[in-house]
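Working notes, beginning with the structure itself.
Note that one protein chain is taken out, while the other chains of the complex remain in position.
Note that the chains are named A and B in the order they appear, and that numbering of residues resets to 1 at the start of each chain.
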């Protein structure tokens, strides 16, 4: 028995829908979104590393391993390196969240693959440079410029989404 | 030669999949998601503006332009206006991230267009009022109320997503 056209269509659709990820622009988005998110997640590990090596904690329960009383209490302090990583982490959140949302919509707006790749690559590159510029730290305007490049790419993608999809 | 039904279906699907954005509810989501994200991104520029005009920086490398030593060091300080914008920015992150995630799933749950538009418009309006209420600042409860309106809209959309999609 031959399946009716309708039902074969339906099962093909079901397969495809779970594989939006077959589309090349969407795959490119997925790749770079994961890269910048992993980079952002790395900031948590760097913060933990500095907190432990600098012995600079914020929660009393985190210092229990150093014993009780004064010896533990003196590890409840802020450290410039820890604070620097935390600022870099927050800056990531402020900039990567817009990229995730706007980039997803941009990928679904049907851009040319090469144009989309260019946007994603520049954004990811800029955020990686930004992290090095923040943590080393490099002299300004390295950090400022890398921030501005990522910001501008996001604005350009937002413009394309609004031009394609605007429905107020 | 006529294309087989199967292959014409396949290519139509590919086209459509890259254009989820053809769906009106999804276009409305895309529009308002971009609007609130751009609004949130604006907070970075306002922070930079206040840091520069108030000469209130947090990273030593940012003050190098003011020379070295004491003259630069005195620009490493917190400023109430800068801190206010930063709190507004963090509040945006805390509220716009849930909107992005829940709103996307809500848009895919097949709501009425008019209902969806109502949710998106109220959320975006509430967040814009919240920003003015925070930065001017307006007397309370302006900020509290605008926050609560956006929060409630997000909860209502979350309820609809769970009702439609619940799969524990």
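Here, a contact is a pair of C-beta atoms (placed from the backbone, for glycine too) under 8 Å apart; a residue touches a chain by one contact, two chains touch by 3 or more.
As the structure is a computational prediction, the values presented were derived from the model and not from experiment.
When you scan B:52, B:145 or B:158 for touch with the missing chain, the hit is B:158. Contact residues of chain A toward the unshown chain are 5-6, 9-10, 13-14, 17-21, 24, 26-28, 30-31, 33-34, 37-38, 40-41, 43-44, 58-59, 61-62, 64-65, 89-90, 93, 96-97, 100. Interface residues of chain B facing the missing partner chain: 5, 8-9, 12-13, 16-17, 20, 23, 25-26, 84, 87, 90, 93-95, 97-98, 100-102, 105, 108-110, 137-140, 143, 151, 154-155, 158, 161-162, 164-168.
Everything that follows uses one rule, which is that only the chains that are shown with their structure count from here on.
Between chain A and chain B, the centres computed from C-alpha atoms are 15 Å apart.
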